[in-house]
Every structure is written in C-alpha cells, then in structure tokens.
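Apart from one protein chain that is not included, each protein chain of the complex appears where it belongs.
Right, chain A next:
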Amino acid sequence: MTIEIKTSTIQPIRNTFAHIERRFGDKPASRYQEASYDLAPTTNFHYRPLWDPELRLNDPGRTAISMEDWYAFRDPRQYYYGSYVQARAKLQEITESNYAFFTRRDLAGRLPEGVREKVVRCLLPLRHLEMGANMNNVFGSAYGIGTVLTQAFLYNGMDRLGVAQYLSRIGLILDGNSGDTLKAAKTTWMEDPLWQDLRRYVEDVLAQKDWFEVFVAQDVVLDTLVYDIFYGQFDESMTEAGAGDLAMLIEFMQEWHKETSRWVDSVIKTAVAESDANREQIAAWVGDWKQQALAALGPLAEEAVGPDAINASAEVLNKRLTKAGL
C-alpha cells in the first residue's frame, strides 16, 4: 500500500515566464531554461560605451560571426550557476581527497628520478597559460551575446583559474610549500626558449578583439592540443616511467576537459551550421591559429612526451574539427 499525503492544489495561471513560453511552448520550464534564455538586454541602450564608442553595450558587432538567434547555442551540460557550482564542488571533493592522499603518503618523495624536474619544466608553466585562458573566457563572457553562451564562458573562465590553482598546488606539494618550483616554472615560462612560442601565442590571443576568434584560438585549437599533450600523452608517458601517482594530481584537469569539450563542440557546431559565412570565417581562424599552435607546441611536445606526440595531438584536433563540420 502507498501512503498518500493530501495537498491542496491551486491551478496556476501560467506555466512559466512569457519569453520562455514563446520559445518552448506553454508548459512548465526547467530551472536551466528560466535562468538562461532571453535574460540579457537586447535593445534601447542609453549610452555608447566611452571605451568603445563605435558600438553599443551588448552589441553583436563585437564578432564577425553572426547568428539569427544567439540563443540557438546550447550547453549540453545545462549549467546555470546552481548546477555549475554543484558539479564543480563534487569534482573538487574528489580532487581534494586525491591531493590529501598524495601528500599524506608522501608520494612526491617516491617519484622516480628526473620526474620532479620534468614536471617543473613541462607541466607547471601551464599555470600561466591557464591564467591566459581565464582571461580569454571572461572576455567571451563580457562581450559575447546571449546568456546561454556568456554564462558558459564565465564558468569556463573560473574553471581555468581553478586549474591554474591546482597546478600551482602541484608545485607546492613538490617543493614543500617553499614556492621554489613555481618560481622555476615561471622563469621557464618567461625565458626558456622551449616555451617562448607558446607564450607568444597566448599573448597574441589576449590582444585579439573578436571574442569568437578568441574562443576558437583558445578553447578550440589551443586547449585541444594542450590537454591532449600534457594531460593525456604526458600522463601516459609518466605512468610508463613509473610515476603513475601523478595522475591523481591531474585527474581534475582530465575530467574537466572531457566535460567542457562537450560544450565547446556544441558551440562550434552550432555556429558553423548557421551559415556558410560563419563556416568560412571559423575555418579561416582555425587555419591560422592551428598552424601557429602546432609550431609553438611541437618542440614542447617532443620534450615532454616524444617526437610523435604533436602529430598525435594534431590528429585529435582534426577529428574534432571534422565532427564540428569544418
């Protein structure tokens, strides 16, 4: 027998907000829908920005990409703030327990010879790259159009700050909180010839004005390659070298990238499918940035993993682009 509590039902006069009803029909809406669709202002802006008087606030003219409806973009994860922080809190909890375990068992002390140096030279400088990625995604959030897209940019931007902080903590675990590894990694980022083309790439992206191009250069091209090289292939080669414990410290990055790629793929696919003009523009950007990224990462991938690494990562990127319709 089931227990049935009697509650009074009152007939609602509408199921959801009018703008949600116009998009999805007269039915109860999800929290994601009510938090995401048609929230951003679209018209009757009062003053042109002093910092960019050619355009208005929330102006779609800050990218060469155009969309009939900017809410055609989707986030397959359906993240609004509440669901986003809860998903990250879960991932964070696992990461915290990994880091605690690694520290408690002093796994750093058991790393095979040379691994520590390799991590400092090949992995830790990426914390600066992540700071660039943070800024590039916040850029998309500030100048992009439509909340479905701009909120996801902000989540991604904050994620990148988080990744940079986890990378820094790896350094602090390795150097017993002296900060020496972080200092060394920063010198590498600033001066080591191996890293300079990558740093140049990051600074070049930071200087771009078209937010969709920034997204292509950072989240599509660079991240696909970097995450495959450093959190995929490098992890495997470390495991082969007997440093499999390191995987505990980069699990967050792996899981995060797997999840975020679903969103990135969906954005690129939607923009490409919208029009030939979009597809050609995006293809041109991809062409430019891919060439530079491969050149910048080639020597690094070889040092971190081996001579074939960059080609394997290029293959991953190409597959991804083909799937997106490019």
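Rule of thumb we're sticking to: a contact is a pair of C-beta atoms (placed from the backbone, for glycine too) under 8 Å apart; a residue touches a chain by one contact, two chains touch by 3 or more; residues count from 1.
Quick note on the criterion: contacts and distances are computed from a predicted model.
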Check your understanding: Quick one: the chain not pictured, UniProt calls it what, "Thiazole synthase", "Phenol hydroxylase, P3 oxygenase component DmpN", "Acyl-CoA dehydrogenase" or "Aspartyl/glutamyl-tRNA(Asn/Gln) amidotransferase subunit B"?
Key -> "Phenol hydroxylase, P3 oxygenase component DmpN"
Practice item. With the full complex in mind, choose from A:Ser141, A:Thr224 or A:Gln281 the residue touching the hidden chain. Key: A:Ser141
Point to revise | Sole contact to the chain not displayed, among A:Ala100, A:Met190, A:Ala273 or A:Ala295 | key: A:Met190
**Study point:** Absent-chain interface as seen on chain A, which is shown
**Key:** 7-8, 10, 12-19, 31, 34-35, 38-51, 57-58, 80-82, 85-86, 88-89, 92-93, 95-96, 103, 106, 108-109, 127-128, 130-131, 134-135, 138-139, 141-143, 147, 150-151, 154-155, 157-159, 161-162, 164-166, 168-169, 172-173, 176-179, 182, 186, 189-190, 199-200, 203-204, 206-207
